[in-house]
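Okay, so here's the structure we're looking at.
Left out: one protein chain. Kept in place: all the others.
Let's look at chain A:
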Amino acid sequence: MVASKTATPRHRDDREVFLGAGAPAARPRRRDDRKVAWLFLAPVLVGFALFYAYPTVLGVYYSLTDYGLLAPPNLVGAENYRDLVNDDKFWNALKVTGYYVVLNIVSQTVLALALATVMHRLTQSVAVRAMLLVPWLVPNVTVGLLWMWMLDANIGFVNHVLRAVGLGTTGFLTSPTWAMPTIAGINTWAYTGYTALLLYAGMLQIPRYLYESASLDGAGEWRMFTRITLPLLRPVLALVLVVSLIGSFQIFDTVAVTIRNTPGGVTRVIYYYIYEQAFTNFRMGYASAIAVVLALLLGLLTVVQMRLLRASRSDLA
């Protein structure tokens, strides 16, 4: 992984295009920086190999075995994958996760977009930006517990208020109907501020003069939003969507702290199911198989999403 010792002739380095997309091409170099570059990259590469690549390979290997933690793994071929196809709980977990992702992504993106636009057009206040981040700074487990207490059907604050104003109580996290929307809502609460900030940063890159000339032409805020902000925000929005989609699929903590009281596994999302198989049932091989399938699925989703949103091209350049 270390660059060769022989000096490389001066020519345009292909990597430069990758690193500095959109920059003017082929600026001649004084000396070859690649050796140093590799040196700087080395820690990351080693970390990547050790903590990402190796475990990934190991995980794929385990998915082909009957590994149960306590005994050495035996190869069983595609058995885990065959079991997976016939496992109602796996399919249910996928369905439940999908439901969550839709609820969470839609509510979170719409809210964040609205917040970011308001911030962009109205205030540049650092204090407001900082405040938006506060829910995101609270650890997920704390968020889960906090909302669990507040939403409790018997002793929770929210139900207390509902009862006081004459509405009936709801077991937000304990009713099969409401448990998933509630969890999606909790996570939307926790992540909207962060997402809004990312989108806001994207909006700052849109040249001001576009807005100025638009307002001179008599365009209103809504028109400016749909005709300027939204189209020019597309690459950032795509990135934010991809990242939050993947993050959304990885929902775990909020479910883990509340699932004990949610009957019948209606919030048993895919990550929780993997965890249950691995660390409650000690079926590490099977859990790895689910993880592999999930990784493939997420990869596919990302490719589709990037294609659809033409994420690597900007309309600003």
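By our rule, a residue touches a chain if its C-beta (ideal position, glycine included) is under 8 Å from a C-beta of that chain, and two chains touch if they have at least 3 such contacts; residues count from 1.
Throughout what follows, contacts and distances are computed from a predicted model.
**Q** As a check of understanding, state which of "Sugar ABC transporter substrate-binding protein", "Succinate dehydrogenase cytochrome b subunit", "Nitrite/sulfite reductase" or "Oxaloacetate decarboxylase beta subunit" is the UniProt name of the chain not shown.
**A** The correct option from "Sugar ABC transporter substrate-binding protein", "Succinate dehydrogenase cytochrome b subunit", "Nitrite/sulfite reductase" or "Oxaloacetate decarboxylase beta subunit" is "Sugar ABC transporter substrate-binding protein", the UniProt name of the unshown chain.
**Q** Looking beyond the chains shown, say which of A:Pro139, A:Pro231 or A:Pro263 touches the absent one.
**A** Hidden-chain contact among the options goes to A:Pro263.
**Q** Can you say which of A:Leu39, A:Leu167, A:Val243 or A:Leu308 touches the chain missing from this structure?
**A** A:Val243
**Q** Hey, which chain A residues sit against the chain that's not shown?
**A** 48, 51-56, 58-60, 62, 68-71, 148-149, 152-156, 168-171, 173-177, 242-243, 246, 250, 258, 260-261, 263-265, 274, 276, 278-284, 287-288, 291-292, 294-295, 298-299, 302-303, 306
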